[in-house]
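Only one protein chain is missing from this complex, and each of the others stays in its spot.
For reference, chains read A and B in written order, and residue numbers begin at 1 within each chain.
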Amino acid sequence: MSTTLKSSAAVAAIAASALVLSACGGSSPTQAPEQELQFGLSGDVPKLQPHLDQGASAMLLDSVLHRGLLGYDSKGEVVPALAEKYEQSDATTYKFTLRKGLTFHDGTPLTSAEVKTSFQALADPKAAAKIVAVTQGIQAIETPDAETVVIKLKAPNAAFLSYIADTTAAVLPPAAYQNAGESWVGAGPFKLASHDKGVSFVVEKFDGYYDAASVQLNKIDFPIYTDGQARTNALLAGDVDLIDFVPWEEFDRVKADQNITLDAQSGPFMYLNFNVTKGPFANAKVREAVALAVNRDNVVSAALSGNGSPIKGVPIPESSPFYNESLAKGWEQNIDKAKSLLAEAGYANGFSARMLSTSQYAFHRDTALSVQSDLAAVGIKLDLDLPDWATRVSKGNAGDYEIAVSGSAGVVNDPSFLSKFVQGPAEHTRSFGYDNANINALLAQGLSEADEAKRKAVYDDVSRTILTDVPFVSLAGRAQAFAYQKSVTGFSNLPGFLTFNSGYTLATTSIVSK
Amino acid sequence: MLRFIVKRCLLGMLLAFIVLTLIFLSLHLVPGDPAEIILTGEGGGAASPEALAKVRAQLGLDQSLWNQYVNYLSGVLSGDLGSSFRDNSPVTQAVAERLPRTLELVAVAVLLALVVGIPLGSLAAKRGGVIDATINLVTSTGISVPVYVIGTVLVLVFSLKLGWFPAGGFRAAETDFGGHLQRVLLPAVALSFGIISVVSRMTRSAVLEVISQDYVRTAKAIGLSRPVVFRKHVLRGSLNPVVTVVGLQVGTLLGSTVLVERIFNWPGLSGLLVEAVLQRDYPVVQGIVIVISVIFILINIIVDISYGLLDPRVRTS
Partner (left out) sequence: MKAFLKRIHAHSTPLRYAAVAVVFIVIAVAILAPLVAPHDPIAQNVANKLRPVGTPGHLLGTDQFGRDSLSRLIYGARIEIVVAVGATVFACIFGTFLGLMGGYFGRLVETVTMRLTDVILAFPPIILALLIVTIYGSGVMTLIVVMGLLFAPNFARITYGQVVGVKHAEYVEAAKAIGAPTPRILLRTVLPNIMSPIAVQMSLTLASTILLESGLSFLGLGVVPPTASWGLMVAEGQRFMASNPDLLLAPAIAVVATILSFSILGDALRDWLDPRSRTSRPRTAALTEVRA
């Protein structure tokens, strides 16, 4: 019997020591805050390649470690960054004046030559930068002196400055380009102190940053929490001060906590793609029928736990000056019309098709389930193909699907972002085989037009064509949220697609005592 | 005896070779392209065909399967498991970082299971009847609940409700020992639920077996008190097999901590393995599978050899 006693004593001892541990490990918020931020990051970033990075975590680190000529302020307006000022001398010429004495984290100077190298890399089609479609429009980069950069475009591009304000247009040290544009060293407000793979990143304030005086955080620790629930729990338990990518099913739990701010913006959106090279979906009428048959409120409610907004037409956000209400609601649900379109197309009795989505992300899978149920009501029977994400990307690129669920975002909020969804080589975020000369011509015209009213007319035409030719079916905008303790001030989630640039505001974030 | 050992080792090497070949071939059967994932990440981005071709060439994926296999095999034979597709870091280094963490998790879990399971098992054996049945039911229930449900409940109760522990994560033991211990306990408890049942059942049957042995009866007959008999003879006699077998289970648990690692954000080997498959990081997947299977094979050889030492019949068969 005594053995049993001894063992239970051991159990008690362990429990007791655990209590002691937790007691001494707890944080004590009594002293003045140390300006060290704990940021629960949603993913590890094995290598940082600002020109290519598209993942949320990579872009966040880019915005902390790197800087380009321009940046965004907390409202999403383009503001000067490494460039002290910029001016547009004519429709195709931009002149940037760099700040004085700029250096990278390693102390090497940053002059117009480094800027030129970076833009050349951005424009190199082989390097396949994220904004290469825009940077290929650069005709010449001139550097009259060490602090001046003049960029000449082949044709006017009304959204050029917005594109190069994205983290992707960071100026990197020349050495990075010997290494496929990979660099942890940049000119941003923080420099990398350590990276423990799969565990955390630690960055420290960079004293050589051009605006170091206004940077208040001395250190940011980015522990990595891949699982959304684990990340939320870490925030609620007070282990971290701030998290990115709050899972939708956790919004209510986060909102319920008095000490936490949930900062959500409508970010990327969910939509349907088609393989238009074969089968029923090659017919625009069938695609339009799909667009009219889906119940977008259900997608928001079921797949995004109600945290999003239905998009019933072309996905230009209401806040945009290019928003046109009737066109933005052009695909209001209309079952009867959907059925008659199907009948016109010769599918009065419906048909079966294979829908590609992924089981790796619950919101992709649940969007597919919601749409499956809606389309069954008009006679389209969908079998779901739910592989992991890598397989889904491959199948999407190869056109190995009939209809697919996608989620993506534009780079900028300017409506020129639409080009990403309707033109270009075969790619998993675009309908396979889709090409419409009319839309392509209109989009080119939209970029070269400088006058806003004229631009609006052009994008209205683009929208009208999209509504009837249906290159994709918009479903719902996802509420992309950060959440942080009330003690964190100065951080803000940038509006729309710019949400992935929100790390810019960490340069002005501070911790105040509660 | 030496011949037996040599034979088992050769067989073990053959086995490792088969596993390596199988994993290599099946990875190349899996749909999905490492280059696509490297270029587009988890975002919904686009990558040009030129960029894809370039990355494939960098990774050596443009070579024939046979060439890739021969290259990989010659690397492994010289102790080089290749480098990760994603960050070019050596796979051996990644394994060396992650393996101890998972080992630690498993070791603490097993330790907890022994501390709880042995008393439960001996109690069940000694008392029998209702207590035996109750202990059996409770430990069996522990093993029947999916481990991620247990894990989530533990987080909700002990981190969020009571605030005793952080809600997962990891701190290096060298820099923050207290923080490290705090974070290892909950996942280890979650993992131990399944093992407790095994330990307690094995203890129970081992105790029952020992109790019926002659020397125990003799000890009782000569008038030693029951607790003394139990402690000095029964428990000592039955613990050896329990500890040995459970220790061996550590090997099989190595690749099985995926869910616990995910719930508690513990950066271990299993999590890396799953992530590497999802990211199509072939060298990392191959490296981890080989390391885990070699450990498994080694443990088996040791078991076989020790059985061989104990029981001459095994050697001749």
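Just so it is clear, a residue touches a chain if its C-beta (ideal position, glycine included) is under 8 Å from a C-beta of that chain, and two chains touch if they have at least 3 such contacts.
Just so it is clear, the structure is predicted and the values come from calculations on it, not from any experiment.
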item: Identified contact with the non-displayed chain, of A:Asp44, A:Asp62, A:Asp221 or A:Glu250; value: A:Glu250
item: Given B:Lys126, B:Arg183, B:Arg201 or B:His233, the one touching the chain that is not displayed; value: B:Arg201
item: Selected residue (touches chain absent from view) among A:Gln35, A:Ser74 or A:Ser305; value: A:Ser305
item: Which of B:Ile18, B:Ala57 or B:Ile302 contacts the chain that the document leaves out; value: B:Ile18
item: Chain not shown, touching residues in subunit B; value: 11, 14-16, 18-19, 22-23, 26-27, 29-32, 133, 137, 140-141, 143-149, 152-153, 156, 160, 194-195, 197-198, 201-202, 205-206, 209, 212, 245, 249, 252-256, 258-259, 270, 273-274, 277, 285, 288-289, 292-293, 296-297, 300, 317
item: For subunit A, the residues touching the chain missing from this view; value: 229, 249-250, 252-253, 295, 297-298, 301-302, 305, 359-360, 362, 365-366, 369-370, 372-373, 384-388, 391
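As a convention for this text, only the chains that are shown with their structure count from here on.
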item: For subunit A paired with subunit B, centre-to-centre distance based on mean C-alpha positions, whole Å; value: 37
item: Residues of subunit B touching subunit A in the complex; value: 30-33, 36-37, 39-51, 54, 84, 86-89, 94, 97-98, 112, 115-116, 118-119, 122-123, 152, 155-156, 159-160, 163-170, 172, 178-179, 181-182, 185, 227, 230-231, 235, 262-265, 267, 271-272, 275, 277-280
item: Contacting residues of subunit A [partner subunit B, same complex]; value: 1-4, 7-8, 10-11, 14, 18-19, 21-22, 24-26, 43, 46-47, 52-56, 58, 125-128, 130, 132, 196-199, 223-227, 229-231, 233-234, 236-239, 268, 360, 387-391, 393-395, 397, 406-409, 420, 424-425, 427-430
